[in-house]
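Take a look at the following structure, please.
Note that one protein chain of the assembly has been removed; the remaining protein chains are unaltered in position.
Lettered A, B and C in written order, each chain numbered from 1.
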Amino acid sequence: MDHTTVLKNLGFTDAELTGGTHVVTSPIDGAEVAKVHETTLADVPAIIAKSQAAFKAWRTLPAPRRGELVRLLGEELRTSKDALGALVTLEAGKITSEGLGEVQEMIDICDFAVGQSRQLYGLTIASERPGHKMSETWHPMGPCGVISAFNFPVAVWSWNTALALICGNPVIWKPSEKTPLTAMACAKILERAIARFGADAPDDLHQLLIGGADIGAALVESKDVPIVSATGSTRMGSIVGPKVAARWGRSILELGGNNAMIVAPSADLEMAVRGIVFSAVGTAGQRCTSLRRLIVHKSIKSELVEKLKAAYSSLSVGDPRNKNTLVGPLIDEDALSAMQNALENAIAEGGTVHGGEPVTQGVPAGAYAAPALVEMPSQSDTVKTETFVPILYVMEYDTLDEAIAMQNDVPQGLSSCIFTLNMREAETFLSATGSDCGIANVNIGPSGAEIGGAFGGEKETGGGRESGSDAWKGYMRRQTSTVNYSAKLPLAQGVSFDI
Amino acid sequence: MDHTTVLKNLGFTDAELTGGTHVVTSPIDGAEVAKVHETTLADVPAIIAKSQAAFKAWRTLPAPRRGELVRLLGEELRTSKDALGALVTLEAGKITSEGLGEVQEMIDICDFAVGQSRQLYGLTIASERPGHKMSETWHPMGPCGVISAFNFPVAVWSWNTALALICGNPVIWKPSEKTPLTAMACAKILERAIARFGADAPDDLHQLLIGGADIGAALVESKDVPIVSATGSTRMGSIVGPKVAARWGRSILELGGNNAMIVAPSADLEMAVRGIVFSAVGTAGQRCTSLRRLIVHKSIKSELVEKLKAAYSSLSVGDPRNKNTLVGPLIDEDALSAMQNALENAIAEGGTVHGGEPVTQGVPAGAYAAPALVEMPSQSDTVKTETFVPILYVMEYDTLDEAIAMQNDVPQGLSSCIFTLNMREAETFLSATGSDCGIANVNIGPSGAEIGGAFGGEKETGGGRESGSDAWKGYMRRQTSTVNYSAKLPLAQGVSFDI
Amino acid sequence: MDHTTVLKNLGFTDAELTGGTHVVTSPIDGAEVAKVHETTLADVPAIIAKSQAAFKAWRTLPAPRRGELVRLLGEELRTSKDALGALVTLEAGKITSEGLGEVQEMIDICDFAVGQSRQLYGLTIASERPGHKMSETWHPMGPCGVISAFNFPVAVWSWNTALALICGNPVIWKPSEKTPLTAMACAKILERAIARFGADAPDDLHQLLIGGADIGAALVESKDVPIVSATGSTRMGSIVGPKVAARWGRSILELGGNNAMIVAPSADLEMAVRGIVFSAVGTAGQRCTSLRRLIVHKSIKSELVEKLKAAYSSLSVGDPRNKNTLVGPLIDEDALSAMQNALENAIAEGGTVHGGEPVTQGVPAGAYAAPALVEMPSQSDTVKTETFVPILYVMEYDTLDEAIAMQNDVPQGLSSCIFTLNMREAETFLSATGSDCGIANVNIGPSGAEIGGAFGGEKETGGGRESGSDAWKGYMRRQTSTVNYSAKLPLAQGVSFDI
Partner (left out) sequence: MDHTTVLKNLGFTDAELTGGTHVVTSPIDGAEVAKVHETTLADVPAIIAKSQAAFKAWRTLPAPRRGELVRLLGEELRTSKDALGALVTLEAGKITSEGLGEVQEMIDICDFAVGQSRQLYGLTIASERPGHKMSETWHPMGPCGVISAFNFPVAVWSWNTALALICGNPVIWKPSEKTPLTAMACAKILERAIARFGADAPDDLHQLLIGGADIGAALVESKDVPIVSATGSTRMGSIVGPKVAARWGRSILELGGNNAMIVAPSADLEMAVRGIVFSAVGTAGQRCTSLRRLIVHKSIKSELVEKLKAAYSSLSVGDPRNKNTLVGPLIDEDALSAMQNALENAIAEGGTVHGGEPVTQGVPAGAYAAPALVEMPSQSDTVKTETFVPILYVMEYDTLDEAIAMQNDVPQGLSSCIFTLNMREAETFLSATGSDCGIANVNIGPSGAEIGGAFGGEKETGGGRESGSDAWKGYMRRQTSTVNYSAKLPLAQGVSFDI
């Protein structure tokens, strides 16, 4: 499908794609795809006010009814899967399989959220006082701001939106300025679901903010947006977190990761190689969960590096729309520069670089690079810095304790894993003294989470959780209630106070 | 018991009580009780480092074993209940029954936490991939800073400490500078429990920071204190929250409340009067959950105000150690001034004040005041401002919707209640369109929570939760794990990536 | 739609509808609809063996993948909603709205189960031993036998099947001998979903047993059917329960109810009348949750009875396919006889009967009756006996305690309710000293449960739970595991045993 067809299939009109001031280019070839209309700063207050109004209505709909809207969203996503996947490829540069996988994740979270809409369980609690009962109930919070990044231009939105909607919250979405089209496509898909849902969905249940950081800042700073879910760089999060805290909001931060894999002597090396390559070079190393550090037992390091070099050399870099391509473009030239700088720094710190060179032959006009494998003598500053490109640093270890200490010795705490067949090593890695990350896997790479678990990480990753488990609680307010249905008024803790 | 006996019974030595630079006075009579040693700013880094070292050991102890320490703490608190309650009275000015009630709450939370130590439940989760299993486990976080206020000088510590300890975290406690002695007493009681517990409790599991705001700031700003639980004013919280966020910590904020009661036409008025008086004047109006606003249906307002005036006139104000006293001193002269200012402002806004005058006759030399009942024509700025004294503003309403809107129209969101016998009113108040507070009660006042529920509030109350329900999760880090025990490596969402 | 069209739309072939030995008649007019093929007793062992084989395969599919089959089933049910609803009307005699409502309930449980398939949560549990971890996981059980009754010929199957399937269990369904066609239709709908699902659904995942009680007995007695979920009469359950227990199986029993409503002085009477009439005469009184006993405060009894008499007199009895009909036929002539007998007994016990007479004019040739309202002087034996027809016994009470005692004084414990606006009464009814039923409602009738809650009752209702909450655990086996990943072997409870 060429991109005109893709956009048409998704319901874009010419007016939407032209005449705006915001230029959209494809990382595949750097070509301009559209000029879309920007939201101005002046528009934001009215948008937030409309969201507040929508909230007043939406929160009164029963949650299972709200779930029905998300079910319809899931149906619409199924219908639009190919087109939306193709647009992800076009706008974010992902290979086709990954573009489709991202849409599948949207569908999965919708299915999950539909069931969840009948399971927003609070608790009934036995009171210590006769004739009293306690309970805990979860209520809608209000407008939920979603700030998302270019690398998962649609899935992150769906994680937040599916849950926010069933929880009774309208959504205001500020997508990456690099990927407004996928955002507009999602908005259209949701609008179709809303149209089928019927009249009890209020207007403005979902609104878009197209534009740059200033627009996002307006969202972050508004007291009328009680929840801000922001996915992106640690730098961005370091601004958002304190700002939201300062105006008593709640933030759900999903920031950077500097994700490692420990490869133990007993590891199934063939499986490890597959896991490493997918994690390190998938999405051209531009996942927050991309594998960036490999901590290999010294007894197998040479063997593993050789296998990896062989695997890396076979990877086809190029147009992500080609069936055989495994490594598409970086998002822009800045990313390519950052990659080259990091490699230079690594060399300066004693590293040996395999691959990593820019690719210009046989590829379109975008920013392409061969993934890099870098053997490092130790975990240097460059290694500890997240560079959002396909560089994998390889280091060796002697004892498991040492490996875990290396794994933990970075500022971020998103994802981590170990490859081992030894159950003592596996369990130690997962224990209180093991990985300090929000995600810790055994015999699978750090990336590719299922939606059933809570997703997120510790330390500079920001502490937020999205998707499965009880992540929905992040979108609701908790109410603890004691009801006295007796004709007496005892005090807790046996306090007496007789007037 | 005179205070010398109380202090002796709690194990204080002369050296601890004299020779320091931090002067402790009793609000009962303003007299100096002790001069305790202050922690200096220079001491703080070493204290935090010791806590980190304690963490390394403590986290490896099984949680049920950690629970045993808290069980012993509960036993020691039972033994010291009278003495510690008396010290609370001495140092914070609470009446005896409330001093003892506060210690009982400590005992309750210990009992609760012991059971919880075997119930730090994570989840096992069915994976979407064959030969895979998912789980979610909760692990210790690291040192937990506790900042507490004068008005619950011991209970708030126990809530945090009992949970922090079973969760595997050492505690560093910065009590109010007005109540260091109760803090030192708690530390001693815990030390006795630790001594009985035995050698596997590491040194420095619990440390005190005695001093002012600068010491607290050092705790708040340290990257090595991943959790800061701070109870106090909204002003304090507005500083702590963003600072902790800025260095990627987690804060649990329990800040101010401007708590209201709606009294509906069907209310059991006799019960309401008792509930109002206890909530509004108990602890001399110095609870975060004290009742500050009364929203009464116009049909019963006169009757209720008359009853309240009668009840207020019978309240004995004075030395909290006297058996008949129901209203003890304010914490200091500043509080008394703030009270008088607020009353003047209320009058200027059209209010009619009943009571509220300073009391100097028949009381010791502290800051005493008669509780004030203030009829207000509307919910003015003064009413919307939390003044931490026994002032109760009374306003009338016509429809329940109006009453709920008034209840919600303040910046804080801690506690709230309705007195009604009508189930439609009661349930509406508890629903998504009802109270916006963390606590919402029916036919009991806003104060006096049981430890089984999560305690805390929304908006400027800070959003934190302590005590019961799953508040323990605030003291742990969540780990989502996927374990592949198959010999294959499928990707989630059906992504294919064949190298 | 005539029934030929309905059957055709559902995919029935002539061969399925003719040539069998099992005659299907419609309660609407007693006419023969089909002659379907019966399962013979000799067939049962092979059917169970095939189910066991299917189990071996199905249990290895990840639960979220199993959920996908249930999602497809939900889609197919949406497609066939009108036709299946019409067949329910034809075969069970329900009015159209109720027939469709029953299918909607099937759709709801599918949506619910899809979400649940990622939430079959077990627990991770902190062990008391260092280097150990505990967890609790839920595993598939094996073939699940479903025995259902004529009155919910399809919904009960869907509740059980949706959960059984996601839990990893094949299903063997023995429907009521009066409603084999709806069962065959459901089997066809599921087959269509399976066909779309693809090759990893094993053969024989769902099988039907068409026939009488002997076939059901073979299922109940088989050691190879670990779960038997049986819905029907208490008499049936009294046989099934001990038989399944005797061969170490698990039974989920949903048996009779003798459901009452208490109407308190403060009740919204207009609402109560609507609730009573729907609960008592809906499905012609043939729901397990039908309202059978009305316990009215003496102060309002006359008024309420008058209103009910008026409402009853306006009810149209007749062909359930007519738009205006609210009361369709009884299932057969036996039911009509039972009704007349019960009314005679009630009269003999002092009752006053309003309505209740057989209706033969203006209706087809089935067993029709006007719903009966019977004023009773006390709760006699006849009142305490569940007669599965539209008889509502009305009694009066003085105090709430007395009313609750009457409510509880029957052998069954399924559903119950109170109509009151008084919160003390409402909460007392729901408390430990209130209703002893599995379902206790306030201001809604006893019937019409949502699928989000656990459905079932106590005492002779059998104790089983289906549908929402953690009812899914009834379909799985629980495994408690302790994993020692340390190099030591401590014993629990500090036992020492040194060899």
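Some points to look at:
The criterion applied here is as follows: a contact is a pair of C-beta atoms (placed from the backbone, for glycine too) under 8 Å apart; a residue touches a chain by one contact, two chains touch by 3 or more.
All of these numbers come straight from a predicted model, not from anything done at the bench.
Check A:130, A:198, A:362 or A:377 against the missing chain and you find that the one touching it is A:130. For the options C:241, C:285, C:356 or C:390, the residue in contact with the chain missing from this view is C:241.
Along chain A, the points of touch with the absent chain fall at residues 60-65, 117-130, 132-133, 135-138, 420-424, 426, 442-443. By the touch rule set out above, chain C reaches the unshown chain at residues 59-60, 97-98, 100-102, 104-105, 108, 123, 125-129, 132, 134, 136-137, 139-140, 168, 238, 241-246, 248, 250-251, 268, 271, 273-275, 277-278, 282, 311, 314-315, 326, 426, 430-433, 435-444, 448-450, 452-455, 458-460, 462-463, 465, 468-469, 477-485, 487-489, 491-497, 499. One chain of the complex is left out; on chain B, the residues touching it are 64, 67, 71, 108, 111-119, 133, 423-424, 426-428, 431, 450-452, 468, 483, 485-487.
The rule we apply is simple: only the chains that are shown with their structure count from here on.
With centres computed from Cα atoms alone, the innermost chain of the structure is A.
Chain centre most remote from that of chain C: B (centre = mean of CA atoms). For chain A, residues touching at least two other chains, in rising order: 108, 426, 431, 450, 452, 468, 483, 485, 487.
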